[in-house]
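Note that this complex is displayed minus one protein chain, with the remaining chains in position.
Chain IDs A and B follow the sequence of writing; residue 1 opens each chain.
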Amino acid sequence: MDISYDLFINAVIAGLLLGGFYAAVTIGVSISFGILDIVNIAHPAFIILGSYIAYILNTTFGLDPILASLIVLPLFYALGSAIYQVYYQSFERRGQEALRGLAFFFGLLFITEVLLILVFGVDYRYVEAAYIGPSLRLGVMDFPLRMLVPCLVSLALFGALHVYLSRTFIGRAIAAVSQDQLALQLMAADPIRIKRIAFAMSIATASIAGALLIVIQPIEPSVGREYIGRVFAICVLGGLGSLPGTLVAAMLLGLFESFTSTFYGPSWAPAVSFGFLLLTLAFRPAGLFGR
Amino acid sequence: MSTFKFSLVLLAVGALVFAAARYVGNDYVFFAGYTVLQFIVLATAWNILGGYTGYVNFGSAAFFAVGAYTTVFFHNLYPLPIPLLVVIAGIVAGVIGIGMGYLTLRLRGAFFAIATLALAVVLQTLVVNWDFVGGSRGAYVIRPESVPILGNYINYLFLVMLLLTIIALVVARTIERSQLGYGFATIRDDEQAAEASGVPTLKLKLIATAISGAFMGMAGAPFPYYIGYLEPSSAFGLAYAVNSIAMPMIGGTTSWIGPLVGALVLGITQQVATVTISSAVNLLIVGVLLVVFVVVAPNGIVGLIQDRLRARSK
Partner (left out) sequence: MTALLEVTGVGKRFGGFVALDGINLSVPAGERIGLIGPNGSGKSTLVNCICGTLTNEVGQVTFDGKHLNGLSAHARTHAGLARSFQLPRPFASMSVADNLRVPLMFTVNARPGTHLSAAELDARCAELLTLVALDHKAHRFPRDLTQVEMRKLELARAMAADPKLLIADEAMAGLSNSEVTDIVALLIRLNERGITIILIEHIMRAVMSFSQRLVVLVSGKKIADGKPEDVIREPEVERAYLGQ
C-alpha cells in the first residue's frame, strides 16, 4: 500500500494526542468501575455536562474553558458525593447493585442527556480559546494545539491523581477499598466515607474531561454515548483500576482510531472503539496486563 | 390456570381489544395501540433476561433494529408476508443474542451490560455504512393501502402485533412456571450456588438471551411497514432501550404481569403526552420515573400492590 511518510507520522501524532485525551476521559471510570466496582455508565453523560458548563462560562464570561472547569470542580465533587450517597443507601447496602444499580445509572445517563437536549437543543456548540486553531509545526510533524493542550492537561491530571492515590493516606485507603475492607477498618477508616470521596473524585474529573472535550470538538448532547464504548474499552483493557494500564490502553485506542479514520474514513470511527470493547471483553477481560 | 386456559383467556381479551378498536374506527387508535403493544412485547422480552436472570441488556434497540432491518433487507430483495418476516427476524435476533452471550456471559453481569451497549453502536455503524438497506439516508418501505377482509393496512399491523404480544406473554408466563424459570431464578439469586446445585448456568443464560433477543427482533420486524420510512437513528433510538428497561422496572420484574403493567402505564402515558407535550419532555418523564422507581419502589407497581394487599390481610 502506498502510505506517505507524512501521513503516517501525523496519524501517529494525532493518535497519541487523542489517546492522551482519552486517558482523562477514562480516569473517572477507572476509579468508579475499576477500583470501587460501581458500574457508572452515566460517566460520559457527566462529561458532556462538564462540556456544556465550560461552554456557558466561556460564552458568557469569556473564561478559558479549562480554567472554567477547575472553578466548577467542587460542584462536580458535591454532585458525585450526593450520587454515591443515594447509590449506597438504595442499592449497595441492600446488595441490589447488579440489576437496580445499573438501571439507576442508565436512568441518570438518560435524564442528563434529555435535559441537555431540552436546554441546548441538538445543535453543535463550541468554545473560543487562543489555542484553538493554531498548530505547532516541527518539520513534517504537525501538533494542533487544539489537541496538544488537552493532551498535556490530561497527562497532568493523570499524574496528579496517580501521586495522590499512591502517596496520601486517603489515596492509599481508596486503593485498599477494592482489596481489603477489613484492613481498611483496622486503619480506622470508614469504608463508606472512603468510597464516597473516591466516587466524588471520579465525577470531579468529568468536569475537566468535559472542558477538554469541547476544546477538541464541537459537541451536542448525544456525543456522550460514543464515549461509553471508549471509556469502558480503555478501562477494561487497562486492567480495571490500574492507572498506568489505563494510560497505555488509552494511547492504543487513540492510535487505532486515528489510523482508522485516516485510512478508512470517519464514519467507521464509532464502531472501532465499541468493536475494540467487544473484542476486549471476549478475549482479554482481565486486561492487557492481566493474568 | 394451565397454559392452555391462559392462552385462551388472552386470546379472548385480545379479540375484545381488537373489536373495541374497530368499533371506535379511528386510525389513530390503531397507530397508538400498535406502539403500546410493541412496548409490551419489548418489555416482556427484556424481562425474560433482565428480570428472571438478573442480566441487564442495554441494547434492546439493537435487537429491535435487527428485526426492523431484516424486514428492510427482504423488502429490497424479495418482499415476504409480515408473519414470515417476524419469524425470520426472531431467528436472526436470537442468533445474534446467542453470539454476543457466548462472548460475554461467562463474565460478570456488569460486563455483559456494557457489551450490550457496545453492540448497539457497532450494529448501528454497520447499518449506516450498508447501502443495500439504505445506509445513513434511510430506507422507504411503502406499505400497501389495504389488505383483504381487514381493510386498512394499519388494522393488519395492529393484529399482527396483538398476536405477538399474546405469544410473548404466554411464553414468559410458561417459562416462569417451568424448570427453566427455576433455573433462571437461581442465576438471579446466586450464580455460584446455582452451579453447585447442578444448574448449567451458562447454557440457561444463553437460552434466556436468545429468547429475549428473538422477541425484541420480532417486535421490530413489522416496524418499517408501520413507520414507512426507516432511518438508523429511529430504529436504534435510545427511547427503545430506555423504555424496555423502564417498563419492567416500573411495573415489577419478578413476574410476567410487571412488564405488562409497566408497558401499559408508561406506553399509554407517552401516547397521551406526545400529543400534548414534546417527545423530549416525554422521555425525560420516563427517565425520571425509572430512577425514582428503582430507588423508592424496588419491586415496581406490582410490588407496591402486593405490599398493600398483604398489609390489609394482616
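In the analysis below, a contact is a pair of C-beta atoms (placed from the backbone, for glycine too) under 8 Å apart; a residue touches a chain by one contact, two chains touch by 3 or more.
Remember, it's a predicted structure, so these values are computed and weren't measured experimentally.
Partners of the chain left out, restricted to shown chains and counted across the full complex, are B. Touching the missing chain, out of B:Ala196, B:Ile277, B:Val292 or B:Leu309, is residue B:Ala196.
Here one chain is not drawn; of B:Thr186, B:Ser212, B:Asn243 or B:Asn282, the residue touching it is B:Thr186.
The chain not shown here touches chain B at positions 179, 182-183, 185-186, 188-190, 192-202, 254.
Heads up, the rule we're going with is that only the chains that are shown with their structure count from here on.
The touching residues of chain A, when paired with chain B in their complex, are 33, 39, 41, 86, 90-91, 94, 96, 98-100, 102-104, 106-108, 110-111, 113-115, 117-118, 222, 225-226, 228-229, 232-233, 236, 267-268, 270-271, 274-275, 277-278, 281-282, 285. By the touch criterion given at the top, residues 50, 54, 56, 58, 100, 103-104, 107, 109-111, 113-115, 117-119, 121-122, 124-126, 128-129, 136, 188, 238, 242, 245-246, 249, 253, 280-281, 283-284, 286-288, 290-291, 294-295, 298 of chain B touch chain A in their complex.
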